[in-house]
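A single protein chain has been removed from this complex, and every other one stays in its place.
Our next item is chain A:
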């Protein structure tokens, strides 16, 4: 600024024009400035010249100058003051459009100086006779709060906002509600000092101290319910969000809310529909009247189904939410599986989600149609989708006992296509079917073995080897087949090596006479030539077991394992509850609690301190999460690092001081660890990089004994699968989304039982 700009170039030219005596030229120049700004050129040098053009009767020109100011006020804080006069004058303009524009723009200029001049125009606009100005001013309060909370308190803006909830105009009500909710959220992120404003209405007993910024009491509730039916679609969303936060006083009130919100299902805006679903899911918990409950679930289905014919992106958001809803209330869409059939030209992200939901809805009644459909998908071109379709066949088989045989025959048909990736996926899936129904479909083993040469993916190979090992006594040439893998032992990936090793040991235990040589060879190879510690360690364990006590070896390696099953939910129950309370938000779309993906500051010490000082509204949620954490810790058999005091272990590494936990609550860090344990790999990686090993206490080891029967068909939530994926060796099959109980792990458990080899797992870390 200080330097005299050169007297040529575009900016100089523009300056000339901005100062021209002709209105047209000036208007034109402003447009060019904005055009330059749009393509990313820096126009801050023209600030004083543009501001000169602020006083104009041309609304469009005014808007452009305001836009310019919005973008460059930050860069020229000392010059912004030039504009103040015009702004203040415009907030009193006879045209409401200008008044609203002025107040709207003024409150986003991030300049301290402007703010001081803003207060009195804003309080005037909040009481403007024109609703358009009032609704704009309502949001301005939230903007000001964002910049300078003290100002809002000093001038009592927040009380004025609360008064606006009773405004006669529904749009004003909606914006007031939106602003209050925003302020509430912002206030929670502030240090705990902020101003307790003298509450006008007495907060309901359930309200927590800091939530009195925006407490919803029964009279407010009535106003909101009235406005809900009258305001625009976006206003409805704001009001529905607020209704979701309201804690009903009694059952009758919950029923009342549900009844009043239900008509919103008919709205054309998908976000309104999902907002209504959210409110109802929350308040439904208190409803016990049977007929109402029934009618609520019955009425929820059709609008959800209609969402499936929205544009693909909306559809996807809806599908993710439906997926959550079904985990809690699978009966809602029990008869609607057909609408989730994939269209030929659906985008892949929609197809995958639909597939998941179809499996969720599969039942004995519709399984035949579903299998026909899945078979059709398996012949499409998108490799990824085809694999998922094949996987879905396996999931159906595990879910519905009666359909298992039909699933197997579909899989056999698919293997006959001899398309490489279909065959490999089918083999993996069949392995799971064997784990659920041992000794049921042995007839297909020869066909599987015939495809041995086609397998080139580690997971498929490992699966087939596991099958051969498991049924070694029934397969005549098992030693021959396993021998082929042994020949390439060194080149194979670790999961395949581990499987080969185990399978040959099984073979030896089943047919000791014929396979002495081969077992010798594999033990040699695994202990001498292998550079994976896990493979080597396991080989040594087998070796010792076999040489010292063959009977013990037999009981360890060949013991009967519990069958796997398909879990109903993919996230922990407490988290599911939390997510259901946030339907339509990003958290429910990602299926992760909000704390795991927003602001890094959330996990900081400051944040925790705040939480300790003023416990959040959602005490119940924390309690639920605590239970999860505690449960995890209790089941955590393999954790050696954890001291007896669980909390200290879980916070170390996050960098919080122990004092903040003095009240005995489990720290929020631990909670978020627990939450994180449900997240995919990358999240875990984060955790590992930041937290020391002890931080893993919170998400360890699919608690060995109990979970043994639960397959992690969803890789996301299965901590063990992701853990093992992280440091790949131990679970050959666990990684790809199948099951925390591949045989090796059971061995490990058993080894534990025998009392050895825990260091095997420790080596993991």
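One rule holds in what follows: a residue touches a chain if its C-beta (ideal position, glycine included) is under 8 Å from a C-beta of that chain, and two chains touch if they have at least 3 such contacts; residues count from 1.
We take it that contacts and distances are computed from a predicted model.
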Query: One chain of this complex is not shown here; going by its UniProt record, which of these names is it: "AP-1 complex subunit mu-1", "Growth hormone-regulated TBC protein 1", "Ras-related protein Rab-2A" or "Subunit of ABC transporter for cytochrome c1"?
result: "AP-1 complex subunit mu-1"
- request: Consider the whole complex, including the chain that is not shown, and state which of A:54, A:318 or A:430 touches that chain.
  value: A:318
- prompt: Given the contact definition stated above, which residue among A:232, A:252 or A:447 touches the chain not shown here?
  reply: A:232
Listed residues A:31, A:365 or A:474, member touching the removed chain: A:31
- prompt: Of the residues A:79, A:115, A:271 or A:412, which one touches the chain left out of the display?
  reply: A:271
Field: Hidden partner interface residues of chain A, rising order
entry: 27, 31, 34-35, 38, 40, 57-61, 63-64, 67, 95-97, 100, 104, 108, 110, 130-132, 135-136, 139, 142-143, 146, 169-172, 175, 178, 182, 185, 229-234, 237-238, 241, 260, 262-264, 266-271, 274-275, 302-303, 305-306, 309, 311-314, 316-318, 321, 338-339, 341, 343-344, 348-349, 352, 369, 372-373, 376, 379-381, 384, 419, 582, 584-590, 594, 597-600
